[in-house]
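Shown here: the complex without one of its protein chains, the others still in place.
We just call them A, B and C in the order they show up, numbering each chain from 1.
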Amino acid sequence: MSKARLEAFSDGVIAIIITIMVLELHAPEHATWTALLPLWPVFLSYVLSFIYLGIYWNNHHHLLQAIKHVDGRVLWANMHLLFWLSLIPFATAWMGQNRFDAQPVALYGVVLLFSAGAYFILTKALLALHGHDSVLAAALGKDFKGKISPAFYLVAIPLSFVVPWIACALYVLVAIMWLVPDRRIERTLFQ
Amino acid sequence: MSKARLEAFSDGVIAIIITIMVLELHAPEHATWTALLPLWPVFLSYVLSFIYLGIYWNNHHHLLQAIKHVDGRVLWANMHLLFWLSLIPFATAWMGQNRFDAQPVALYGVVLLFSAGAYFILTKALLALHGHDSVLAAALGKDFKGKISPAFYLVAIPLSFVVPWIACALYVLVAIMWLVPDRRIERTLFQ
Amino acid sequence: MSKARLEAFSDGVIAIIITIMVLELHAPEHATWTALLPLWPVFLSYVLSFIYLGIYWNNHHHLLQAIKHVDGRVLWANMHLLFWLSLIPFATAWMGQNRFDAQPVALYGVVLLFSAGAYFILTKALLALHGHDSVLAAALGKDFKGKISPAFYLVAIPLSFVVPWIACALYVLVAIMWLVPDRRIERTLFQ
Partner (left out) sequence: MSKARLEAFSDGVIAIIITIMVLELHAPEHATWTALLPLWPVFLSYVLSFIYLGIYWNNHHHLLQAIKHVDGRVLWANMHLLFWLSLIPFATAWMGQNRFDAQPVALYGVVLLFSAGAYFILTKALLALHGHDSVLAAALGKDFKGKISPAFYLVAIPLSFVVPWIACALYVLVAIMWLVPDRRIERTLFQ
């Protein structure tokens, strides 16, 4: 089964998710900076989610480059990942509109946690298909970042109810960790 | 005529349909679980429709993999399928916002029924083009699932007016039936 | 210059235009047929525009299949076509919400007229690039449908102010004319 349509469909869904989030940035009624100012938490949460979706697209791109074919299980593992990613705009809007209040920040962490879990399941489905000696297995290696991220979310979620800002800082930290270039897959593939 | 653009266009439309549904999940005004709770029927109907659209995309993917070319009739049969699928977000929103009330649940079934019919017509248009000895014909086989699904919808629609929850259970049942891997097409193609 | 990205971008834009129109079908607040009924003009105008956009996508698909390359002029002629098509959801919403009243029906015709004009300009830009002896020129032939459609719109627009329903009937007539298979391009290409 070809992987091209899986890529095209995932690209489409992620592109739409990333773009409809901006619809939550409602243009204020008045033409003043004062009217614009209250949008900053909505804007900040948009930036954070944009980066997270960028990371997912980036990782998805790398992951599928290391594979050769897909099966029904992979198709559904991928759909499952897209489902959790599709909830990010909702969680982003709730968090932004309530200025990083406790429950919305916790829910945002829950959506990130399930997205990370869905990505892990997709990785496993691909490994089951390609074998543990494959380019993919070598490329993934120990997947340190993939394993440490859920731990951060698990700490951040309960913390949201105590100090929401620290939970947010942890989400930002995980994003930065992923942004720092990780040449593992690239190195293994092209050496 | 090439099938690549038909796939790309269908992928685009299905990706957008699946993603705009999430716009019906309006972020509640207040930052409490109590404010979030009333969203559960909207969320549940979102999950159900997400799975249905995933099934359609998946089946469409398999169907087009078994074919070689398309003609004008296929293009329009495909457009007709996309039309009915495009009504799913509307039916989903109405059903979710009215907490699975009789009429919305019936309408949801009607949209599923016409989508299934449109898929059947698309299959026929492809068979007319590829012949009954083709890989496609062998791959489709008796198409048990495709034939039993409309029967379920036809039972569920009148039932909606009596016990809406049983109609919903039937929709879920059909979805589960499709999720259970059906290796018919894959097996025929790659043996 | 390759035509693949032009196709992909156009597919994307047309897929989104066709799908966001359905957002105008707002789920009614109450769960009754009575609440659903007033939506019929919005639904009818959605169906008409869906068919028109399907025709444009179909024709665009055929047109680009007959060509080999594109230049800057073609890119902008294509963008110009997408601009007019992007106004169809607006015209559709205005017409549907006002139950096919005079001015909205006239505006709908104006958007159809300019879309047809933009398509004609795109054809010319492609002919200028491929020459009058090309497959494209042979495939287009006398382009009877392309020439008669604007005439219908030009009659329908003023008629909207007298009897809007006849103008609508003319729009439907043009759509039907295009739906009737036209094997010109296919025949020339594949003989």
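Just so we're on the same page, a residue touches a chain if its C-beta (ideal position, glycine included) is under 8 Å from a C-beta of that chain, and two chains touch if they have at least 3 such contacts.
What you are looking at is a predicted structure, and each value in this text was computed from that prediction instead of being measured.
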Residue of C:L48, C:L64, C:A93 or C:A175 in touch with the missing chain, whole complex considered: C:A93
Residue ranges of chain A at the interface with the undisplayed chain: 7-8, 11-12, 14-16, 18-20, 22-23, 25, 27-33, 36, 47, 50, 54, 57-58, 61, 65, 179, 181, 183, 186
Absent-chain interface as seen on chain C, which is shown: 1-2, 5, 8-9, 12-13, 16-17, 20, 23-24, 71-73, 75-76, 79, 82-83, 86-87, 89-90, 93-94, 97-98, 101-104, 107
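By definition in this document, only the chains that are shown with their structure count from here on.
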Whole-Å separation of chain centres (CA-atom averages), chain A against chain B: 26
Centre distance in Å when chain A and chain C are each reduced to the mean of their C-alpha atoms: 37
Chain A residues counted as touching two or more neighbouring chains: 12
